[in-house]
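Okay, so here's the structure we're looking at.
Moving on, here comes chain A:
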Amino acid sequence: MPLLELDGVTRRYGALVALDQVAMKVEEGEVRAVIGPNGAGKTTLFNVITGTVKPTTGAIRFSGQAIAGLPSHQICRLGLSRTFQITALFPEMSARENAQLAAQARHKQRWQPFGGGKIFKEAQALADAALEQLGLSGIADRPAGLLSHGDQRLLEVAMAMAQQPRVLLLDEPTQGLSVEETAQAVETLARFLQASRMTVLLVEHDMEVVFRLAHRITVLHRGAVIADGAPAEVKADPRVQDAYLGGLD
Partner candidate 1 sequence: MRGTTRLIWIVVALALLAAPLGLPPFAMTLLTEAVILGLFAMSLDLMFGYTRLVSFGHAAAYGFGAYACGWLLLHTGMPLLFAVFAAGLLTGVMAIGVGWICTLATGVSFSMLTLAFAQLLYAISFKWTSVTGGSDGLAGIPRTIGPFGFAALSSKTGFYYLALACLVGGFLVCRALVRSPFGAVLRGIRENEAKTTALGYNTRLYKIAVVAISYGLGGLAGALYAPFAGFANTELLFWLLSGQVLIMVIVGGAGTLIGPVLGAAFFMLMEHQLSAWTEAWALYFGLIFIAFVLFAPQGIWGLATGWLQMGRSRANPRL
Partner candidate 2 sequence: MSGHFRPSRRAMLKVGLAGAATVASPAILRLTASAQSGPIKIGLPLALTGALGSVGQQQKRGAELYAKIQNAKGGILGRPIELLIEDTAGNPANCVRKAQEMVERRDCRLLTGITLSSEALAVVPKLAEWDSIFISSDNGDGRLTAESLVPNFFRANISGPMGTRAVSLYLRTAKLQKFYALGLDYAWGHNSVQVFEQEAVKSKKEFIGKVFAPTGTKDYSPYITKIRQSGADAVFLVLQGDDNNAFLSQAQQYRLPEKVKLLTEIVDLASIRAVGDASLGLIGSSRYSFTYDHPLNNEFVALWKKEHGTVPDTFEGEQWQCMKVFEAGIVKAGGIEAAKLRAALEDIEIESVKGKVHIRKCDHQGVQQGFMVEVVKKPGFDTPVPEVIATFPGDSTTPTCNTMTFKD
């Protein structure tokens, strides 16, 4: 059984069809990239999976359970953690506190309105482990708002990891980074993915990043899946090349 499965997912905004009958399966342990030109519906896809946007029609199953239409915080708690295209952090909290708050969200007593020493301790252990995985231990006490862009992007991943997710959804993890920063971040991510064997759904613009990280690639064009396969196959697919050239003019 695939860990994440989409079946005929459609999302309309009035006359505009942002997602058109999208079907895909992501297996456990797989790193799947979703690519496509601007406006292909990649971010909408993420929003639909994580519940911030409801699909107009279609089914989404997470390890067999239907999740389409559930509120996003519930979907998140089932084990889907995401990062955002535009960095979303708690800028005044330290990196560790950021990850700790993420970890706390999985705790049964996350809402406890008093005390909480034990809860904090457990969350901190998860947070530190996640920071370690992404090589951020050295800057754990710095306010997130003051970190470099590259570290901020990685911190987002660490926050998602601190939630011990079963699927990690990364929305353009190198967005807004310089060439050197991107290279560094990609190396860290590659090392981390190899070590953790996480199931990942990745949206990315930068083809080099995609080919470096992904096991399998799904190509979206105008909301519909036009190709799906191993990196080499997709690269050679003429429809993909068309879509990209068409999308860039």
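Definition applied: a residue touches a chain if its C-beta (ideal position, glycine included) is under 8 Å from a C-beta of that chain, and two chains touch if they have at least 3 such contacts; residues count from 1.
The candidate set was assembled so that all candidates are chains of the complex that A comes from, given by their letters.
Bear in mind the structure is a predicted one, so any value in this text is a computation, not a measurement.
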{"item": "Chain A: touching candidate in this complex (1 or 2)", "value": "1"}
{"item": "Chain A to candidate 1 touching residues, read off their complex", "value": "50, 52, 71-74, 76-77, 81-82, 84, 88-93, 97, 100-102, 104-107, 109-116, 119-120, 123, 159, 163"}
